[in-house]
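Note that this complex is displayed minus one protein chain, with the remaining chains in position.
Here is chain A:
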Amino acid sequence: MTFSGEFFAFMSLALVAVIGGVLLLNLTKVVHMVVALVFTFVSIAGIYVLLSAEFLAAVQILIYSGAITIIMLFGIMLTRHNDTSEPKIGRWRKLLLFAGVLGFAFAVYIGIYNLDLPSAPNDLHVNNTEQIGIELYSKFIIPFEVTSVLLLVALIGSIVLAKKDDEKEAEKE
């Protein structure tokens, strides 16, 4: 494998992504965990650029590092946390889970290692956003509309779930 610029970019982005994930597992304060995960999201956006998906990279930055992280921070700050308490989960259970996840990773890695795909030339990088738009509005128009319904349902559902139910309490009294 030659040491090219693309390889260097991939390795540094992957390193930042994995470090963010490991920090998520090891930090103790909840806000620090979320901030560590922002690094992972941003470097995944860089990975998308390497895979010639520039529009997805922009969407990733907007949605994940912007919206979802802010929503998570709101969720953290609206609730109270006992940061420094020891986890109740047992050491044996943790070890068992770690072994299970490691076994899963090994099993999938065997499949990845033996993978040999013939590479075909592609033109995904020319006018990426235009290609996505044409495909989305010609072949995927029904899923696109269903997604709008899903977002509306999620909006109304989260408002209904999170609002204070004053009326019920008034009825009880």
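As a convention for this text, contacts are C-beta pairs under 8 Å (C-beta built on N, C-alpha and C of every residue); 3 or more make two chains touch, one makes a residue touch a chain; residues count from 1.
As a working rule, contacts and distances are computed from a predicted model.
> Select, from "Transporter", "C-type cytochrome", "NADH-quinone oxidoreductase subunit K" or "Phosphoenolpyruvate synthase", the UniProt-recorded name of the complex's unshown chain.
When "Transporter", "C-type cytochrome", "NADH-quinone oxidoreductase subunit K" or "Phosphoenolpyruvate synthase" are compared with UniProt, the left-out chain turns out to be "NADH-quinone oxidoreductase subunit K".
> Just checking the interface: what residues of chain A touch the absent partner chain?
Contact residues on chain A toward the absent chain are 1-2, 4, 6-7, 10, 14, 17-18, 21-22, 24-25, 30, 33-34, 37, 40-41, 44, 47-48, 50-53, 55-56, 59-60, 63-64, 67-68, 71-72, 74-76, 78-81, 87-89, 94, 97-98, 101-102, 104-105, 108-109, 112-113, 115, 117-122, 124, 128, 131-132, 135-136, 140, 143, 147, 150-151, 153-155, 157-159, 161-162, 164.
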